[in-house]
Every structure is written in C-alpha cells, then in structure tokens.
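Heads up, one of the protein chains got dropped from this complex, but the rest are sitting where they should.
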Amino acid sequence: MTDVPATTEVETGPDVETGAAVEALLGTDTSRFRHDYLEVRGLRVTFGGFVAVRDVDLTVTQGDLRFLIGPNGAGKTTLIDAITGLASATGSARFGGKELLGRGTHRIARDGVGRTFQTASVFEQLTVLQNLDIAAGARRGPGTLLRRRRGVPEPVEQALELVGLSALRDTTAGVLAHGQKQWLEIGMLLVQDAHLLLLDEPVAGMTHAEREATGELLRRIGSQRVVVVVEHDMEFLRSFADSVTVMHQGQVLAEGTVADVQNDPAVVEVYLGSPVVSDPTPPTGADATPVSATATKENA
Amino acid sequence: MNATPRTSDRLATLLRPGRSRALAGFALAAVLLFAVAPVLLSPFRLGLLAKFLCLAMVAVGIGLAWGRGGLLTLGQGVYFGLGAYLMAMHLKLADAGPGGVPDFMSLYGTGEVPWWWEPMRSPAATILLIVLVPAVLAGLLGWAVFTRRVRGAYFAILSQALAAAFAILLIGQQQTTGGTNGLNGFRAFFGYDLTDPVNQRMLYLIAAGVLLVMVLVARQLMVSRFGELLVAVRDGEDRVRFLGYDPAAVKTVVYVVAAVMAAVGGALFVPIVGIISPADVGVVPSIGFLVGVAIGGRATLLGPVLGSIAVSWAQTTVSEQFPSGWIYFQGALFILVIAFLPGGLASLVRRRRRGGAAPPDPRDDDAPTDPAPPDPAPVPHTEGRPA
Amino acid sequence: MRLRTPAATRNLGGLSLAALTVVTLTACGAQVDSPGADASAATGTTCVDTSGDTVKIGFLNSLSGTMAISEQTVHDSLQLAAAEINADGGVLGKELEIVTEDGQSEPTVFAEKATKLITSDCVAAVFGGWTSASRKAMLPVFESQDSLLFYPVQYEGLEASPNIFYTGATTNQQIVPALDYLAEQGVESLFLVGSDYVFPRTANKIINAYAAAHDIDVVGEEYAPLGHTDFSTIVNKVKSADADAVFNTLNGDSNVAFFKEYSNAGLSPDEMPVLSVSIAEEEIGGIGVENVKGQLTAWNYYQTVDTPENAAFVEAFQAEYGEDRVTSDPMEAAYDSLYLWKGMVEKAESFAVADVQEAADGVSFDAPEGIVTVNGDNHHIAKTALIGRIGDDGLIHTEWSSEEPIEPDPFLEGYDWAQDLS
Partner (left out) sequence: MDILLNQLFAGLSLGSVLLLAALGLALTFGQMGVINMAHGEFMMAGAYTAFVVQGVIGSAGVSLLVALPVGFVVGGVLGLVLEATLIHRMYHRPLDTLLVTWGVALVLQQVARDVFGAPNVDVTAPEWLSGAVTVGGIALPKTRLFILAVAIVCVATLSVALRSTPLGRRIRAVVQNRDLAEASGISSRGTDRLTFFIGSGLAGIAGVALTLLGSIGPTLGTNYIVDAFLVVVAGGIGQIKGTVIAATALGLMQAFFEYSTTASVAKVLVFVVIVAFLQVRPQGLVTVRTRSLV
C-alpha cells in the first residue's frame, strides 16, 4: 500500500502560480466576511489549578498573515483550542461579530472557523476526494447525505487542484506522504469555507521546496482570509509572516513585525533559554531598540 | 472530468468489488434464499435458517454501527427484545381474542391486561411500535450519551449494562412479561396458523425478503455520503466536529438504524421460533450477536450477514456432536479472528482478490466503498482515549 | 469522473421486492379461523419407525451453559435407566437407541432441539427439560407435533398438557405438605425468600393463600435476581422480621450466598429454620455442609430413602458414575420417567402417542422413592411427600412423611383455600 504511483509525484504540491483555481476558490462569496477580523480579549484557560493561557489579547485582520510563536508550553495550541471550542475558556473571542467562546465546536466551525492540527489529522481510511467532500458538506441536508456522491463538487475540484492532489484524488489518505496530508488538511479548510484559518505547524516535516510552496499558498489565502499560523520554523516565518505574536507562559510577550519581535529583548531572553527554535541567525542582542509588547500592538 | 484510468485509481478499485460483482452477489443471494433453500431444506432446517436470518438482521445493524461507525454496542439484545416482546404481546393478545386475557396473566397474575399491552391489540399499531419504540429509545439514549461524548469503551460498557438491566426488568415483571418463561405458545401470526407448514415457509420467505431489503438499506447507507461521513466520525470524531458537523447526530442516526434492524429481527424471530424470553435479550446473547459480525468482517456489507448465519449454523451442528466442544470452538475462533484478523474472513477474501486483475473501468464500482485498508490489518480505530 | 447510473440499484431493489411479493402472495397457508384449521394444527404426521429391532428416544438436557450443573445429573440417571432397560431386554423387545441433544440452558434451543428430535430423528418420546422456561418453550412443539415429553422436575403446577408427563412433584405434593408440616410444628409466621422467576413467585402465591387460611403471618417476601450474589440486605430483612421460619425458593448459586450470609449473620436452624424446596443432595456440597446442616427440605425422594429399590438405584448409579456421586429427587424422577414410559408402552403394546396416552392411567412403578402411579387425567404422578433435615454427612434424612402417595392436583382444585388462585 505504500507504493504511491511514481507518475504522480511529479505534479504534487500546491501550485499557486497556475492559480485560476485559487481565485475561483478564494474568490467565492467572501463578501460577507470581508474586513472581518479575529478579536480576542482577556482570554484565559485553566486546567485544574494550572493557568495555560492568561489574559491574552489578540487581533488579527484579513490580509495580515499572522504567525504565533513561542516555546513549548507557551499556550499557543491551547489558545487555538479555546477559540475553536475544544478547551473551555473565559474572556472573549469574536469573529465576524460573533462570540465564539462557550459554543459547541461544530457550531463555531459552521461560522467559518477552521483549524489544522500539529499532527496532520485527515481521515486515513478515506480517499483524498472523500476527505474533501466531507469537509465541503457540513451544511448538506439529509437528502443529499443519504445519496451517493455523484461527480465532484466544484469547490472540491478546485481545492484538489490548488493543493496539487488532483492526481491522488482516489488514493487513501492514510498512504499520503506527510506533506501531502498537510496540504490535504489545508484543502479541507478551504472547501469547508473557513474564513478564519488556524494552522498548527503546517510545514513541520516538509522539505524546503514544499515549505516554499506551502508558504506561497498561505500568503495567497491570507490575502483573502484571516490566517493564524503556529510555527517553530524561523526561516519560514521570516519568509512569509506579515506579523508575529510571541507567547510565553500563557501570555503575549511581544507582537509586531518580524523585525520588531526579533529585536525585542524579552523575546531574546526567552528564546536563548529554549532549544526549540532552530533559528540560524539569532536576534541581534540587547543593544537593539527595545520595543514593548504593548507598543507593538498598534501594528496589528 | 478526466476519465483516463489512473494508476492510483486501480488501487482504490482493488478495494472494491465491481458493480457487476455486487449485482451478481445479490442475485445469487436472492436465488439461494428464495429458490434453492426452500427446495433443498427440510421444514425443520428451513425453520432454523429462518431463525438465523432473523439473527442476521441484528448483525446487519451491528455491522453498520460497529464496523462503519465504531460504536461497539454490546446491548443490541435490548432492541432485539423490544421488537420481539412487542410482537409477542400482539400474538398473545390476538390468540386471546378480542378483549381476552393472555393465558399466563390469569395463571400468574391478576388476570387483567395492563394498559401498556392494549395498543398491541391492533396489528397495525404493533408493527408501527416495533419500529417506533426502539427508534425512540435508541434516539434518546444515543443522543444523551453521544452529546456528552461518552464513547469507546464507556459506551460499550454502558450498552452492556443496559442489556443487563433490561433483562432483570423483564424477569422481575412476571405478571406482565412472563418473567423468565418469557412469552410463548403462540397459535397464529396475523391470523395465519403457525403450525401449518405452508405458513412456516411463508414466514421464512418474509424473513429472507426483509433481510435482503435491510442489506440494501445498509448498502445505500454505506455508499452514500452519510457512509463516508460515518467512517470519518469513526476515525476522527473530533476532526469531523471541526468541519462543522455534529458527530453526535451522525452516531445517533446509525445507532437508531441498528436498533430498528435489531427490533425487526426480533419481531420476526417470535413467530418463527415461537418463544421470546429474557435468555434471548441479556448480556450474553447481546455479545453473541457480535461473534458472527466479527468473524464475517465487521466493516463489510455482507460479512456480518454471512458470518452471523455461518456461526449460528455451526453452533447448531457442532453442538449436536460435541456439546462442550462448541464453546472451545467458538471461543477459539472468536479470539483468533479478533486478534489476528480484525477485518474478519471478508478480509481474507479481499486479500486474495487483490491478486486478480482489475476490472476494466476503475470508477465503475457499485459496491460499498470499503474504508478498511486490506493490509496488514484494517483497524477501525476507535477512540479509546482515556480522558 | 463518470456519473453512475442508478439503474443497477433500482433493478435490484425491484427484483427482490417483486420476489418477496410473489412468494408472500402465493404462499398463504391455513388461517386460524378458516375451516379445517384444527385439523391442520395437529399435523404431527409421525415418522417414528418401530419396524426394526430398536426404537429411538431423545434425551434433551442442558449439557452446557448455566443449567448444566443440574441437568447433567438428570442426563446421567436417564442414561442409567436406559442401560438397565436395554440390559433387561428393551421395551416391547426393542432396544432403546438414545439420541442426545444439548439444550444449552436456553429455552429457544430447547424448542429447536425438541423439533429436531421429533421431526428429524423421529424419536418415540423425549425425556428432559429442567427450567419452567424450557418446558414452556417445548410445550407448543410437543402439542403441534403430537409427541411426548417426560419432564422430571418439581415445578409450579398450573399446567396439564396431554403431550407432557410430569414425573416430578406438583405444588400439592411438595409445597403444600411442607406448609402442613410447618403448621404442625407450630410455625405462626413465615418469611419468603425466592429467586425472581416463575416458580418462586407462583409458590409464594400459594403459600400466601395457605397462610391466610391457616392463621400464619407472612412477614416478608423477597426476591433476588437469578445469579444474585449479595444477600446481606435480604438477610438483614429476614433477621429483623424475626419470623418462626423461612420458606426458601431460591435457585442455584444464590442458595450458596444466602446460606453463607444466613449463618454468618448468626441465624441458626434452631431459632429460625429454613425450609428449602430447591436444594437437593447435589447442591449441599457447593453450599458447604456447615452452612446448611440442620435446615429443612421438601422433596419426594432422598438418597437415604430406605427401600430395596433405592439401595439398588444408588448402588447402580455410584457404580456407574463414581462413589462420590449423590442421587437426588430430579435424578430419581427422571429415572422413574423412563420406566413409566416403558410401563405405558408395554401396557398399550404400542409406541404410538395416542395409544400411550390412552394406556397411561394407572401405570405404576416401584420407584426408589416408593410406588409411583400415573394419573391419566392430568398426566402427573402420585408421589409421597417427604420433609427432610440436612445432616452432618451432607445427606438429607427424612424427618416427616405423608406416608401415602398424594394424588397430583396441579391446579389445586381440591383445596378450598386455593380457589381464588387461578
């Protein structure tokens, strides 16, 4: 089952340049979400006695490809969990004018919030096509559900092309390569018609070329949707991030452009003690102009 | 769209028998059930087969709920019993005549028919209730536990306890349910004399027809988008939730379908076997339903049916020869299949098929998309996450 | 991506629906209210073959499952009786050929296997069954196939089928004498403990009616689910009710837990005796002699019964199955049942069901328990009632006897106080 046909390997991977599909997919019906933004205020998550996320404020607008970084345990994933209803939280998280906290996960998803997971989570026993078709179908009625799928819905076809998995549409998702699974997940977010995309380490384990392709894709998506990316890869971040939020011990440590946060002494201090970052060029040190976390917020 | 056969398509196709094969399979089954069996088998063996077909109906539902939906339901005896008891109540009342009192009530009870027996005087109401009561109970229970995300082992154990409680309840209400004796001694089925061999054959044919219809329903559910969604819920309930679906609804639907199938099987079991007692609905028979499903192949369409019939048949014939040997045989078979061949015998068949040539048109399949990878072990991953 | 036509599905559905409709329409048999229904009801066209040197009979006991504990013993004594009869020249000169089937402790299996024995194996009679549920399940089979069942266990009465011979006690040969005995001993209050199933519930109905007519207070009535293992609450209730005696209709395993709890709670046979109707010699070993010694039982047979027939029976049984084996009432009743059938057949000079039924009345047998006689009206057996006390040796010793065989009265029609019962 591991013998993914060699002929297909040539053309896998997001293909943003030939992006008629991108326009078709991203361009459809974004009007109702245009100029929407994610607004998090005073968000707090506790597990038992442990405060995982402490009074986080965060604003992300459309067109601002936001990266969320921080050492392990900083609360990045928990923050996403809270926004998507997986972890119960206090405070406020609004998107498209709607309060997200306190609602069921599937209802939040229906309001246009989608996410991916650290370990790509696709339905391994279903084909690529079936995965996308399910992602596209949350609003289907019983009549449609109880009938067999005939043909491929337009958005699914576009997504297949966009994430470069057209040739593998009938392959069981479980046998896809790691990067392909992550593209599939992104594709699922797109057909799901998510307008807030929360991506948890989307390029982990990818080759350099694959990262570049993914980054281009994210940039394209980010221009039309609200996108938050959790990522450890600093090179990737420098190439594609419009802005960065640094979290540490459940709090927002700094926020701003890549350059801003790289020069932030607080950030430097945290990261020097942490081996997680594979950053080949460490921040330039304490003599750089200090930028306070509160000040950089205006950039957002 | 592009219809050129792709290499990857072949892969997918290999997992699915072609449409012609499915059609041939159904036709063969229909011929066997409707033409061959009634001719070849003695009335006694035909009656046995009819009973096995009723049990196979439960298996179809379990195949859907467990094989496809990942819901290990250890309490199907409850729904089987509901259908059976409702039917048995009707038959008892019909035997007693209009306004009459079933014999056992005057013997062991007050000689008054309790109010909740009354609707079963009407044949139409009985048939309606046989479907409605299990559907409503399964719907309520399923919705309650699934929305609270009780799943995996928790659900299995709860459903098992439900079966235990149901049997105790039945036994305790001797005056109205017949207690351990259950309900038996029926004379007629909707006016037809049950001792007449012609009518017994008719019952067999009805059972065969109903089973075929159920298999078709199951097939439609499996190949539909709902079937794909069901597999998705089984393998990644949380992921499905993040796509905007409510997995509880999906699970509840399949649980209800399985419950109704079990109830219909139970309802037909009663006139065919002539008795329903708590011994047929408790914990042990409930697990017994799973044996055939597991051995046949839980995630396939026909695996549960064939497995269930084969196991019942083996139980009858082997136990005729070796009473205690049957238990070793059944136990060992069950252990070996579950541990080493989780896809059931169906996965052996499919494994062999993979060696064969691919059908001409890869997309022209009419069979249920089987989500289980053929090799090495189709593991319907169920959430066993402890917290 | 080619779209699939739905034709295949539709044809298929149509095909099977059509087939179903056709066969259903054409395959209508007799309706109950149509003329001739009664004739077709008794279509038991027998296939019993008596032309050769042998005649087939069926033994149907649970050899697996929960009831195997009890039914295996019955099976053993049936085998013993068959071997004896064959050694003695068979029945009407024909050797008995035994077909054994396993009831698997499930009523539906009993019904299924009974059908098989009658219609496939063509046996002349079937011997077996234990639980009421198994008998109730088999009854319609024997009636519709017009065959014979010999049922060897004491039971709750309220039944009489022309196709069943009941060779164990009915209520007026066990429960009523037991109550007579207790009343004689001056018992004025009773506590009833039973398993939650048909025999205890029916027995307790009778006991309540008896008590009402004989100035006995029933101070408590408790039922435990079958397989119940914790009797502390029930024993607490028994203890606080402080009755003169306990009438115990618990079944099987529950007796063990009950008696252990009973003696642990400091209750003894001297202050509050327990009279049991389901504990035979077989069960005493499992309960533990120290927990039940001195308690009372009501049966029609004990291993200690002092008759030459019993001495021979016990000796033969132990020679066959081992010195450590004990004999009990249901085993003896099963043993009797085969000899009674032999007596009926030889009196009728025919194996045919109708002839046997005809000849049944008055057939008697010098059984280990004493003489037993078939009542042709209700197909039960006249038996002597014995109250016994469990001794240190684990056997039961007769304490009181009705002296005379009691005529069976399954519906208690001869008892004034029981008129409202059914």
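Note that the chains take the letters A, B and C in the order they are written out, and that residue 1 is the start of every chain.
The rule is simple: a contact is a pair of C-beta atoms (placed from the backbone, for glycine too) under 8 Å apart; a residue touches a chain by one contact, two chains touch by 3 or more.
Predicted model only: the values in this text are computed from it and were never measured.
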{"item": "Residue touching the undisplayed chain, where the options are C:59, C:223 or C:247", "value": "C:223"}
{"item": "Chain not shown: contacting residue from C:214, C:260, C:293 or C:347", "value": "C:260"}
{"item": "Residues from subunit B at the interface with the omitted partner, ascending", "value": "70, 72, 74, 144-145, 148-150, 152-154, 156-158, 160-162, 164-165, 168-169, 171-172, 236, 238-239, 283, 287, 290, 294, 324, 327-328, 330-335, 338-339, 342, 379-382, 384-387"}
{"item": "Residue numbers in subunit C that touch the chain omitted from display", "value": "64, 66, 68-69, 72, 196, 222-225, 227-230, 232-234, 236-237, 239-240, 253, 255-257, 260-261, 263-266, 282-283, 285-290"}
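The rule is simple: only the chains that are shown with their structure count from here on.
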{"item": "Chain separated most widely from subunit C, comparing mean CA positions", "value": "A"}
{"item": "Separation of subunit A from subunit C, taking each centre as the mean of its C-alpha atoms, in whole Å", "value": "72"}
{"item": "Residue list for subunit A, restricted to those that touch at least two other chains", "value": "148, 151-152"}
{"item": "Two or more partner chains touched - positions in subunit C", "value": "1, 4"}
{"item": "Subunit C-facing residues of subunit B, complex", "value": "1-3, 19, 22-23, 26-27, 30, 34, 42-44, 47-48, 51, 106-108, 168, 171-172, 174, 178-182, 184-188, 191-202, 205-206, 208-209, 212-213, 216, 220, 273-275, 277, 279-280, 316, 319-320, 323-324, 326-327, 361, 363-364, 366"}
{"item": "Subunit B contact footprint on subunit C (complex, rising order)", "value": "1-2, 4, 8-9, 11-13, 15-17, 19-20, 23-24, 27-33, 37, 40-43, 63-64, 101-102, 104-108, 111-112, 115-116, 119-120, 131-133, 136-137, 139-141, 144, 158, 196-198, 201-202, 205, 223, 225-226, 422"}
{"item": "Interface residues, subunit B side, partner subunit A - complex", "value": "1, 6-9, 11-12, 15, 220-221, 223-226, 228-229, 231-232, 235-236, 238-247, 362, 369, 371-375, 378"}
